[in-house]
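Read through the structure below, which is laid out as structure tokens, and then see the notes.
A single protein chain has been omitted; all remaining protein chains appear in their positions.
Moving on to subunit A:
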Amino acid sequence: MSEQIKHIKLPEGSIEKQTTTLNLGPTHPATHGVMQNILEMDGERVVSAEQTIGYIHRAFEKLAERRPLYQITPLTDRLNYCSSPLNNMGWHMTCEKLLKIQTPKRVDYLRVIIMELARIADHLICNSIVGVDSGALSVFLYVMQYRELIYEIYEEICGSRLTTNIGRIGGFERNFNNTAWTKLEKFLAEYPAVLREFEKLLQRNRIFMERTMGVGAISAERALNYGFTGPNLRAAGVDYDVRVHSPYSSYEDFSFEVPVGSTGDCYDRFLVRNQEMWQSMEIIKQAYQKIQEFKGADAEVYHADVPEYYLPEKKDVYTKMEALIWHFKIVMGETDIPKGEVYHSVEAANGELGFYLISDGGRTPYRLHFRRPCFIYYQAYSEITAGSMLSDAIITLSSLNLIAGELDA
């Protein structure tokens, strides 16, 4: 008997193992990422699951100890790569908190737009993958074109699509151009109909409901004890949302609802994510409206005035001595960051993404720790799948929204 299954209690008098060991992953189409589950199966029922993670561990925390702040942003891209802008913004805000930088309101609103778009893109993937795993492939392909549109908006702002490296400490690298706004308007106009149809296809679909209701359920108490955050916690009935509890980036200026579920099963998680997409749409609309209210010089503001950390414009670098000095100092990472210890968290698409940054006054962080939501809630997987069917365990896996990049850091 192998090491892993020693904890399985065999019935009295049995002479051999009566369960089957099944390796789910690390490269399996249903795991949607590189992670392994060693399942002990009794027929088609899961007796226990043991997770092996770390297949794509890239030592981000160690790497961060040798990098100036702005070079850490690309590392955060690769945590939850389905919604990189959320991680980027979370990191910028952590730096701003440490450096005591106050961002202008317009920057906050622009950030809110990007963060909510990223949330929609992430929830869209997660929910449609739940559809795929329950046998409904068409919804996944159908909504992909709107994730594509979101990616095109990113592209207009930062030039890249998946690992975005969007924004800078203090604001954005450039103002949103007209194409970005046009595409955002297109998204706002067209997406509600798509989301409605997406819901129509799944929400009251008998097959989908049978496959997801009561599957992978967790109680509110256990979810809290397991450190669940984000939609997974809210599906269990706890209305904890970082955007409401500790507002950042002027979220207090927006009115939105925090949808909660009651049973904490896959179906509730699906519903909560869908409702959050509607709420995100509302937030984007409000932010867009607020941005249009800025007039004159205020309407052109897209970064805070922090020459120590925000790269000057290229034409100034060539013509002005001061700009050249700042440019050099920033690029070479020669600015000492103040001594301090700060924890900042944002509501990322799958939970509370926290950054614990300790600086000893040098040029790089002394220690940086990422609180990665899916690393924390994945450990509940074996508890919530014990006793379920194999196919239910697979739906639970995708419905928890596990992203291998975030799991392994």
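Note that a contact is a pair of C-beta atoms (placed from the backbone, for glycine too) under 8 Å apart; a residue touches a chain by one contact, two chains touch by 3 or more; residues count from 1.
Basically, contacts and distances are computed from a predicted model.
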Omitted chain, identified by the protein name its UniProt record gives, among "Cytochrome d ubiquinol oxidase subunit II", "4-hydroxy-2-oxovalerate aldolase", "Heptaprenyl diphosphate synthase" or "NADH-quinone oxidoreductase subunit C": "NADH-quinone oxidoreductase subunit C"
Residue, one of A:D133, A:E156 or A:E352, that touches the chain absent here: A:E352
Contact residue for the chain not shown (choose from A:R161, A:R222, A:K320 or A:R363): A:R222
Contacting the left-out chain in the complete assembly, out of A:L24, A:L39, A:I53 or A:I395: A:I53
Per the touch definition above, residue among A:F140, A:Y240, A:F254 or A:W326 touching the missing chain: A:Y240
Subunit A residues touching the omitted chain (full complex): 53-54, 57, 59, 61-63, 65-66, 97-98, 222, 224-227, 238, 240, 245-246, 340-343, 345, 352, 354, 356, 358, 366-367, 369, 371, 375-376, 378-380, 408-409
